[in-house]
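With one protein chain withheld, the remaining protein chains of the complex are depicted in position.
Right after this comes subunit A.
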Amino acid sequence: MGKIKKKGVSGQAKNFITRTQAVRKLQISLPDFRKLCIWKGIYPREPRNKKKASKSSTASTTFYYTKDIQYLLHEPLLQKFRDQKALEKKISKALGRGDAHDAQRLERNASRPEKTGKTKYTLDHVIRERYPTFIDALRDLDDCLSMLFLFANLPSTPTVPAKMIARCERLCLEFQHYLIVSNSLRKSFLSIKGIYYQATVQGQDILWLVPYKFNQRVTGDVDFRIMGTFVEFYQTLLGFVNFKLYTSIGLVYPPKFDKMRDDQGAELGAFSLEANGVGAIEQPKQITNRESAKPDPKLQAEIDKLMSQLNEPEKEPATSQTLAEEGEEEEQSTDTIDKFEPAAPGGDILLQPSYSATDPSTLFSNFTFFLSRETPRQPLEFILRAFGCKRIGWDAVLGEGASTHNELDPSITHQIVDRPPIQAIQEGNANEEEFEDSQTAQKLKAGTRVPGRIYVQPQWVWDCINDEELKRPDLYAPGAQLPPHLSPFVKKVRGQYDPSAPLNEQEREDEELEADSDMDEEEDLSDEDDLAVQKPKILTENEVDATAEGMDVAGSEDGESSENEDADSFGGFSDAEEEEDEATSTSLQRQRELEAELTGVALEEKEFDPRAKAKADARKKAAQRAKEEEEELGRAKMMMSRKKRKIMEKMVYSNKKKDAEAELLRAKRRKIEKSGKGAPRV
């Protein structure tokens, strides 16, 4: 007979410990325990069997791994917490005695991080323990950066001291500087939540989210003490990461920080990087010398030649494109990997690393940008600089640090504008005059264009860097309806809906025909709200280019109306189509014919007959195919074990859900494409 096993001494009962037990074991308060957990990265576990893990009769909710808690027992921070607690007791005792002087003396010893933003302890050793290697730290940088960027944009409150915010901001800017210098920013995405950035540092993809520059709405249910604890840890982490990153590329950390420039809103410009033992790295200078700033004499000549024709803004895209193309041609590099194509069959296929066509550091290197004052300066500056742009100017309103505040600087090749074009009445002469005036005033009237540069909306920058190529600027002209901004983070999976691919490539066979009849019914309903969504776009379109685009719009509207008519004409018997029986449909048709005879209206048979037939055919085919597939699946399932069948059913369920989602999107797109309202796709 084996030894009788005692309950609760081994296995899960010993491996897990409830939170209350843990707190009691560590002899600290719950908030302190929370802090420790956050810093040390201790998190609750889900025991496989909760009943076995808990010793009490009541169901405990939170379990920790016992070894984690034992590990906490040796934490030097624990002693710090206890000291602080003892000190607090002393102070409160002194105050209770009315001994204000003593209390004050003791108060001086106490650390008040919420006031000073400084603690008595450091978290260095925690960082080292949590991230034994630098790669580990990089891997965990997503949350760190998101949190610090948020705090850098928060207003200071008693719970969020200004010092903390300033430090967060500094750390973030330092990190951005590293990305700029090392050109490791890869992707960025304008979402409704904020701007996502992705950088690749030492092979690790780091994705973080930066809020738009607005006052953050803080609701009452947010506990800033918890966030503050995280921030405290993340600040230390990012400090060390920055140090490592800076030193790895031979820069001095911390970089020199110019307080005065920062106060003037220079942000990134407030830092000056220094190489190790070399001194300050040359910063892009203010553009003073016109010759050096001139992009290309050949280009300039071309632009000059075109100057006379450039009174109308619509013509711009043509020139800009040539410019872009020429720019690209220059960027031919030779040190890329050559693609090996098999010359004869039979050889093994060797994998080659995929290489990007353009080096991210050179994407914008030849351009000079100017940011209008309505554009978000910080993200644009960061992205442009990270992709090689050396000279960025912006309106003085946007702060210090620009290479130029002069909008009329002729070296500017691109201007980023984010306001609707106002059709200013201008004449050639007036324009020229203004041009000369503005040399001194440095101000332009809204809506005026400086010839020789490309005006684009901000999205152009994002789309360019995500696709690693210069996009056609005419699609992004001010006031134009922008092509949809797609997330670069979505991996294309076969079977999933891909908005960038044409519809007919990804839809199933006959899906359109099948879907048509369903859509006909829906169309009446959904058309209205669809219009509501699309309306503003159409309006702007009309405003913008009355010539070509306007025709398109009109055309599309025509198409739409005819579509609507079609829909109306089908509306009557769409119910009939629902039924699969062909016989009933034919009888109904006959009925209609009779009715038509009575009313004296000619029936539009020719129009709908082939379509209806095709639809019916498609439907029949699909039904048959579905039936066949089902049969086959049933047969296959018959041969599976029950366990495997269960697993498969689960997977099929989730796949079906995804497919349904994709199909819904396809259906929507089909409708939009039919109505011709969709924006151009790139």
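Operating definition for what follows: a contact is a pair of C-beta atoms (placed from the backbone, for glycine too) under 8 Å apart; a residue touches a chain by one contact, two chains touch by 3 or more; residues count from 1.
As a working rule, contacts and distances are computed from a predicted model.
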item: UniProt protein name of the chain not shown, from "SWR1-complex protein 4", "Ribosome biogenesis protein ERB1", "Ras-related protein Rab" or "Cytochrome c oxidase subunit 5b-1, mitochondrial"; value: "Ribosome biogenesis protein ERB1"
item: Selected from A:S10, A:Q70, A:S92 or A:S191 as touching the chain missing from the view; value: A:S191
item: Touching residue (missing chain; options A:F81, A:Y121, A:Y178 or A:F240); value: A:F240
item: Absent-chain contact - pick from A:I69, A:L150 or A:C168; value: A:L150
item: Subunit A residues that touch the omitted chain in the full complex; value: 34, 37-38, 42-46, 62-63, 65, 67, 108, 116-118, 124, 127-128, 131-137, 139-140, 142-143, 146-147, 150, 154, 163, 189-194, 196, 198, 207, 209, 211-212, 214-219, 221-223, 226-227, 230, 239-240, 242-244, 247, 253-254, 374-376, 418-420, 457-459, 481-482, 484-487, 489-490, 499, 525-526, 528-530, 532-534, 536-537, 540, 632-633, 635-640, 644, 647-648, 650-652, 655, 665-666, 668-669, 672, 677-679, 681
